[in-house]
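For this depiction, one protein chain was excluded, whereas all remaining protein chains were kept in their positions.
Chain naming follows the written order as A, B, C and D, and within any one chain the residues start at number 1.
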């Protein structure tokens, strides 16, 4: 009978926690594709696992020299094979993995190793930099703000001598500022090679984490306030979720930093020496992002301490309430009990001011204890704790 | 007299804890062979400790070239010695250690060092890679799902120029997908040497940990719910068991990763340069497994915090119950006590509405305190905590 | 109605916490420009983000040889271009970033890389040392005491063969002692090259942290006292703030140390071997600063423990109060209750000394319990805790 | 008067703790020689500190070739000097340090450096490997099981081209299996040089830790049970002692592992390349021992958590008892108090079923509260906690 209602209540509590966890996962863009799409253990190493409902690839083609820029969708992949040359820089931007043949054809045209293609399509992979002869695969995690929510997806970037090929699972990226600079004749991208274009894309990805850090900073400030003002289980669940989120984020970002640091420690590869100062700049930003995340993690420890201490303070307040009330009335009740006794010989009972006197004694006892409690500061604590509770309930 | 029943109760409690620990150990496949089979200290270094009830070896022999594949059980080990050659790749797969002579004969045929054979048979050893001239010993821990339970055993893999020899303590492995690829003419395994076969086997072992991670992830989610909804000692025992399990698992996996990383940092050995990109792929997966386990470990800290905080909340609820009931009735009892006094001069006793008035006073006091407690939110906490307890008992 | 007042109270509490946090941030000089001025993600790497209200640059020019010193403001930047030579050492000190053209012009004159200029202007950056051919960029954080408050800002220092260029966001620096030594003919700065001047400036920056450490040491001592004498939420908020501050400060200082350590590990660059002993001296000081900060961080853990333990002691005191009072009066009330019973046959009621005897019994019970509590030391604890509370309220 | 008894009680408590600590120290073999015998600070570096009651050296001499073995006590050390040659392997095994002259004479015969001799005699030293020209000193800690107690002592092993000299402080070692193999003609030791003998001795020392690990594993399991079933101070003292023991043991073992790892990273020395695979095997075992100890240490953290949580549960049980009893009787007492009032006008007092009715009301209140407590699960908790306590007291 009451079970239904109780179930409802408990489920509310669970929902709160799940919502907090879900919020954290969604924040990481992991709520709807939490598991890596992995081929079965023992499968061929270059097997590709594409979800049934993956969108068809949308391929954009930028071809430019210092003086000229052609851009547009690439419909027939075969056109590419003929068109590649040494005089221009080509950027092939693939969004969506719905057509395995097309993906393999592109890989074939650029001489991309099947294992590297598998890394680009079986997302998410660890952030890393792999060298395959004169080309390199850079795998990064990209953050994008959509409708007040932050979406994460993997960017796989292949750099060759005269071309860049990028793979993303979904449409939607953060490269519009790069495209704008690309279209501006005389910009540094237009006057440089494929390595500078790759750098510009990586730079956009790394800097895309700064807005995420700003959101996290606000979340932490909210949590600090909640830990003091509202030390209830759902606050604990939120702290726990943020901690989980930061653990994940730190790991991702540490891999990202390590991957980027290798870029300027390689003897050969597509990145020329002239781009190295720029790559070092990107590395600096990645280190800064990681530093900030680690600082946030250390702060959650403090927030947890505040929460636990607030819970202890609440218990203390409950104890004080009991102590004050019981300590006031138990001695008074004793006095009343004494004069409720039925002894034959109790002279006080027959005194004229006996009854009034008993009240005087009782009130004196209570006043003495009240004064003592006030001096201990307990009465103030009680009214304060009452007020803060009421106030936070009013909000 | 009552001792029997008490014993039973305590034993129930112990059973719960032991069951949780046992579950964790069984999960690691360590319940029934928890101790390493070690020769006595001071024994000869190549001594082999075989349990009395070890099953007789079952030996499978695969011999293949790009164009041809022979497979079948190997009954007479001596046949091998004559048959080995440079044109084919041979895979000898030994399951079961029941016949020391046969094991030593195989080692002799392939020139396996006695110490290496001891490492393969005195299981479990630390995961590692040891070089013996042109051959290498790779020791790994292998996870296999059997009847909703996960079994671990050691895989010892010897790679030589034209052959692979693998040792397992028990029958049952996870190599069926590899065998399928082996039987498919034109597959990459068939077109490559022994090093690629070794890679494929290692790859299957490493990827076999991903289902374990999925199970662990579910266990952790269950624990998070239990830590909030059911903060009893048996939940603590489960958290402790999972933590122990993760400590073990992290150690195993860290060794596994370190061992695999050495494979591509050796100047010479059976693994050719063409296999290195594949080995790096395996290393990536091993790092990913380790990263996930470490993340899980950091999460158990949070689960522990939630548990402890839930216990504190329970205590808080008990305190609130006492405080509310005692604070309501102690003042009312005082009023009743006052009018139970036997003074001669107590005018209220003779008032017409004295008795009713005393009820009014008592009810007013109680109402005031109830309103105060309600404003503090204590009444709501009590009913909520009641409901959630009842509900979890109903489940 | 009361809501207003309650809001006020809660806001007081919040204000306390915010004030503590603000105090910590202001201490770090971060309260009014907490966020890095960053160009938008994807912008050109050498873009400069200058706030609208940035003050116009104030440029000071020191030119000296062993025998001569010219100093004064530099109004026309173009004058510099013509005047640079190999015989003198020039120090250009730029304070304020309000004029992008002027900044770019200076960078052009000295051949400063656009990325390096961006690092100098988009403050704050990570402390670091970057090499650009024969010149180096040293980025440091500088602490300056203003009106009992400590201000932090970035110092960007470019060292070339014969010149030093320094950038600061705001006027106000700590280089007056260096200027004094510069003006003294025969000082070691005057007799050395640009690298020694750069060293002297770096030395002043690093040593400028020692007064900050002294302030922090006093803050920690205050906190230790507060944690014992006043374990209230606002003390917790202060501990948390100091911990946050130390986390930030340690990170800054670790970067600073790492940057300085690279100065003596470079094969070539503007710093000559004769300056290396001096640079090693600076490194020593930076390590000392970092060591001290880390020691402080480890101490905050102890302060937190003291705080939590004090809270537990307070709860203990509350419990003791309740226990002493309730345990004294509940047994006495029982005795009174017994002789309030209305049985027909209660011989004690009719005894001559019955009433007095009941008092004797009650007082004996109370005295016994009091003696027991006194032996447990609880009475002393209560009076002590009362006194200390009162005293700390008096302060 | 009572002081004597109280002293006795307190001393019992102290004895429990000291006994636990002592047990741990004795376990480490450190109870009776806790302090290093160190010469005074500033003394000559090769000074030797021999205790007054040190036993006289007992020296065993093994001389063997593949075909022949002579063994027996060595009474006249000078005989050695003449007998040493290149054709045989000699093992001099010294037990007891009571005769400094004899020790120095042996050192002189084998060309042992005075500092090395001081390390061998001033025990215990850090485990380490020191090279002195063509000979090496290996210092290890040796564990030996005597009468259900484990004794530790230092083994100092000098390896030269054709000889091994070992020093132990006390008689009693774990080398009997090695001696057995030595006496067996055709064994690998007899067919190899002094380096293989040294390896065999080191191997026996390292493998001698496995029984210690087994004992520790049982201690930890006992502690886990005690932490749940008997969370009293003496259990805490035992946890603390085991933790101290593991801290010591980890440190010893880490030094041991580091020392052994250097053996195969040296360009020259007495250990030939043919022994390296065996040394790597020993290193593996040492790493395994250290890994296990570290796992144990991480487990003690969990045991501590369980203990603290059990204490909290106990407090919770006490609270529940008070709450249940007080909450049941306080309301009932209030009802009784009401009808003990002496108002003139109390109609209930004169009702026929008034008295019975008051009981009905009181019992109804108590039943309602009991039902509520039962639904909260508190009654079950109380009986369970009672039972488990009783049971553990019965054990």
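Rule of thumb we're sticking to: a residue touches a chain if its C-beta (ideal position, glycine included) is under 8 Å from a C-beta of that chain, and two chains touch if they have at least 3 such contacts.
Quick caveat, the model's predicted, so the values are computed rather than measured.
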Touch partners, limited to displayed chains, of the chain removed from view: C, D
Hidden-chain contact residue, picked from the options C:84, C:330, C:361 or C:379: C:330
Listed residues C:256, C:310 or C:358, member touching the removed chain: C:310
Candidates D:236, D:260, D:282 or D:369 - the one touching the absent chain: D:236
Touching the absent chain when the full complex is considered, from C:204, C:219 or C:237: C:204
Interface with the unshown chain - residue positions in subunit C: 174-178, 181, 187-188, 200, 203-204, 207-208, 210-211, 214, 224-225, 228-229, 277-278, 280-281, 284, 287-288, 291, 295, 298-299, 302, 305-306, 309-310, 312-313, 315-316, 319-320, 322-323, 326-327, 330-331, 333-334, 337-338, 340-346, 369, 372, 375-378, 384, 387-388, 390-392, 394
Subunit D residues touching the omitted chain (full complex): 2-3, 5-7, 9-10, 13-14, 17, 35, 38, 40-45, 113, 115, 119, 125-126, 128, 130, 132, 233, 236-237, 240, 243-244, 247-248, 251, 304, 307-308, 311-312, 314-315, 318-319, 321-322, 325-326, 329-330, 332-333, 336-337, 339-342, 346, 348-350, 352-355, 358, 385-386, 389-390, 393
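One rule holds in what follows: only the chains that are shown with their structure count from here on.
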Rotational angle, Cα trace of subunit A fitted to subunit B, multiple of 5°: 70
Geometric centre distance via CA averages, subunit D-subunit A, whole Å: 43
Contacts with two or more other chains, residues of subunit A listed in rising order: 312, 315, 319, 322, 326, 330, 333, 337, 340-342, 346, 390
Graph class of chain-chain contacts, one of line, ring, star, complete, other: line
